[in-house]
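The next block holds one structure in the form of structure tokens; read it before the comments.
A protein chain is absent from this complex, but the other protein chains hold their places.
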Amino acid sequence: MITELGHFALILALFVAIIQSTVPLIGAARRHLGWMAVGRSCALTGFALTALAMLALMHAYVVSDFSVINVIENSHTDKPLMYKITGVWGNHEGSMLLWVFMLSLCAAAVALFSNNLPPALRARVLAVQGMIAVGFLLFILLTSNPFLRTFPPAPNGNGLNPVLQDPGLAFHPPFLYLGYVGFSVAFAFAVAALIEGRVDAAWARWVRPWTLASWCALTVGIAMGSWWAYYTLGWGGWWFWDPVENASFMPWLVGTALIHSSIVVEKRDTLKSWTILLAIITFSLSLVGTFLVRSGVLTSVHAFATDPERGMFILLLLVVAIGGSLTLYAIRAPALKGGGLFAPISREGALVLNNVLLSCGCATVFLGTLYPLFLDAVGGPKLSVGFPFFNRTFAPMMVPMVIAVGIGPMLAWKRGDLLGALQRLWVAYIATALVLLGTFYVTYGGPVLAVFGIGLSALLFTAVVTEFAERIRLFRVPFGDSVRRAIHLPRSAYGMTFAHLGLAVSVAGFAASAWAQEAIEILKPGGSIDIAGYHLTLEHVDRVPGPNYMADDATIRVTKGGAFFATLHPERRFFPLQQQTTGETAIHTNFLADLYVALGDGDQAGNWTVRVYWKPLVPWIWIGAIIMAFGGVVSLSDRRWRVGAAARSMRRPPQAVPAAGE
Amino acid sequence: MKTLLLSALLLLVPIAAGAVEPNERLANPALESRARAISEELRCLVCQNESIDESGADLAHDIRVFLRERLTAGDTNAQAIQAVVSRYGQFVLLKPPVEPATYVLWYGPPALVVVGLLGAFFWLNRRQPGAADTAPLSPEETRRLDGLMRENDG
Partner (left out) sequence: MKRVFYLVPLLLFMILVGYFAVSLRPGHDIHELPSAMIEKPAPAFDLAGLGESKPLALDALKGHPFVINFFASWCVPCRIEHPLLMRLAEENHLPLYGIAYKDRSGPITNLLTTFGDPYRQVGMDSDGRVGLDFGVYGVPETYVVDSQGVIRRRFVGPLTAETVDKDLLPLLKQLGQS
């Protein structure tokens, strides 16, 4: 009954979305306030209906309703409750439902929090979101319906892939989808602006919080996925340039570029058509990512059960959404005249450099991911492009970008003094030199590139700190004054500082992977391994039953310099339903380095393969990502971006650039 | 800090990945590290996007063993890789070869950066009609203006 309600709600949501895509748009063209307001009610209703559908599917999973085909294929009565719930989105149909749920959530948020937007703009934004919803709801209802039923109900289900039964992975899709789908708001704003034929500082202000919020969610989503891979796959890898990972990374890169270029639009009233294009491209990459994962054209660990028929449908969606918006762009964008000029060497110039490098980085990832497909389509040889390609092409591009992140904020708007900025960074140079020397000494004989990576991170970190110190005039004015300045700094200044610091921290983590150590041995209980100053002893291995698995749990005692350090319990779990074995690694972290233990196969004689890794600075990869996301959130809370504040600025007499501290 | 120093002293082979079984490893450390380096660049054909070094699949194991046999028999790295490629095709290489079919792939990214930077540069230096020719600011005024502008933003 509830399942049918959910199904019905989804169909209703489709009709509501159809209304949402058409009526407000006509209303905006005709300046009919009533019709424009329909957008708002449709968005809110659509959200309620989609939420109902989502809850209905969750309900089917929780009560193990095996008349629903989707539940049969992905669930089982023995599955722990948390995974029953999160398993809803662990498959193609369910995750598409999550997609449209996030879409409706974003539309509802725009409807609720945009009272300051001019009604016509809001109507058009909601209409575009409605159009996207129509496309995806049709896709779900016609090709990927999670509510399909079967009679008689099956006695039990096939269970969820054991690899997916993990807390980290359970929550990674919601964040990721919030990010992906959140960029649809920026996309909608861009298309609405093109329809209106106007992009100005106000538009940039309105669009920024939505872009920032999506970017934060995507950052967290990607970091979670990477962290999950690290602790699950058993050898401590955290990024594989897998096509689906790349599909999430590309929108992130362009989304970062978008955030930065919209600053220029807001401050200097220029780079308008470029920013609009970026907003379109960011969401388009989300859509292309959806296509890649679900159509079967690429090989990937993440690919859902793939189906060329579904692929064709999504391709059609892409043609309409991306083709339509890019056509609109080609027609309308030339009319967007820019305003402020600026010298190449300036804050804007640095932001342009940021954009060029991020876009080229994204294009590189795109090229590498799709090249095998391109070659295959023209009948060329069947090649594969793996991480060696990306490491050699993408990484070198990011080096000048990271350097620019440190120097850019030191430059003035319109015309910057590069030499002066470089001189003011003398503290950073000294600190970096010290770090380089120290790291080189300590890791002598190891890979030199990694030393440079650490140096790069140190350079960025100290440059960001220097910039902040300059802003509060540290050491130039009495300390009390500096503190007062710090308190009154706009929150977006803190946001920027944190985000850039987070980047530096992550870069250090990336670089330090080169110094990871590994020891693999076959041990009997009592045997031991030495690594990085730690002594690990396999004490015993016990059989421990779990809710839907049987585990071999090893007890490993770790001592350091003779003194007790930790006890670790890596496991190997066998899931009888799926006849699959997974490993649970045991990681001890002090946030500076990880001691990572994985249990391999055992044999009848009681010999166990034990793999131990010591990974310095690896936690910084995710700590850095969290700091970046935190910076984004702090920026979001800046009252200038808060949509209420824009209303105040609307009532002020027009001026070139709104002053700070309003 | 002490850990870093100690680990530098202990100097176990610093590599990051591994599904290698202990009994696959060669006795000769130089050969073994060559084998590991090559394994990281060979794709596991029955996995989704893993190298044979990382993968626990049977086929990955077979190719790892085969690779070590070739190296022990005296093959150079290139010869050993070619032995695998001649059986499984170029798809097994994670690093695509640099050949006419892949020029776009390898030279595209740096070309894009150059084009992008040039394009940005030309766009920035474009002549705007009616760009006002105001009297240049004095150094004092420039510094004051810079200070005011930097305070202004976030």
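Per-chain residue numbering starts at 1, and chain names A and B are given in the order in which the chains are listed.
Here is the rule we go by: a residue touches a chain if its C-beta (ideal position, glycine included) is under 8 Å from a C-beta of that chain, and two chains touch if they have at least 3 such contacts.
In this text the structure is predicted, and so the values were computed from the model without any measurement.
Visitor: Can you list the shown chains that the hidden chain touches?
Guide: A, B
Visitor: So one chain is hidden, and I want to know which residue out of A:L277, A:L425 or A:V465 touches that hidden chain in the complete assembly.
Guide: A:L277
Visitor: Which one, A:L33, A:L142, A:A377 or A:V427, makes contact with the chain that was left out?
Guide: A:A377
Visitor: For the chain not shown, which residue from A:F147, A:F249 or A:Y329 touches it across the whole complex?
Guide: Touches the omitted chain: A:Y329.
Visitor: Any idea which of A:P167, A:P308, A:P547 or A:P576 touches the chain not displayed?
Guide: Within the whole complex, the residue contacting the unshown chain is A:P308.
Visitor: I need the residue numbers on chain B that touch the omitted chain, in ascending order.
Guide: Residues touching the hidden chain, for chain B, are 45-46, 58-59, 62-63, 66, 85-91, 123.
Visitor: Which parts of chain A are in contact with the chain that was left out?
Guide: 273, 277, 280-281, 284, 288, 291, 295-299, 308, 311-312, 315, 318-319, 322-323, 326-327, 329-330, 333-334, 370, 373-374, 376-377, 382
By our rule, only the chains that are shown with their structure count from here on.
Visitor: Please tell me the distance, in whole Å, between the geometric centres of chain A and chain B computed from their C-alpha atoms.
Guide: A distance of 21 Å separates the two centres.
Visitor: Help me check something: in the complex, which residues belonging to chain A touch chain B?
Guide: Spelled out, the residues of chain A in touch with chain B are 233-237, 240, 242-243, 267, 299-303, 341-344, 347, 349, 352-353, 356-357, 359-360, 363-364, 367-368, 371, 375, 380-389, 392-394, 397, 412-414, 417, 442-447, 471, 489-493, 495-496, 513-522, 530-533, 593, 600, 609, 611, 613-616, 635, 638, 640, 657, 659-660.
Visitor: Once bound in the complex, which stretches of chain B touch chain A?
Guide: Answer in residue numbers: 1-8, 10-23, 25, 41, 43, 47-51, 54, 89-97, 101-102, 104-106, 108-110, 112-113, 116-117, 120-121, 124-125, 128, 131, 145-146, 149-154.
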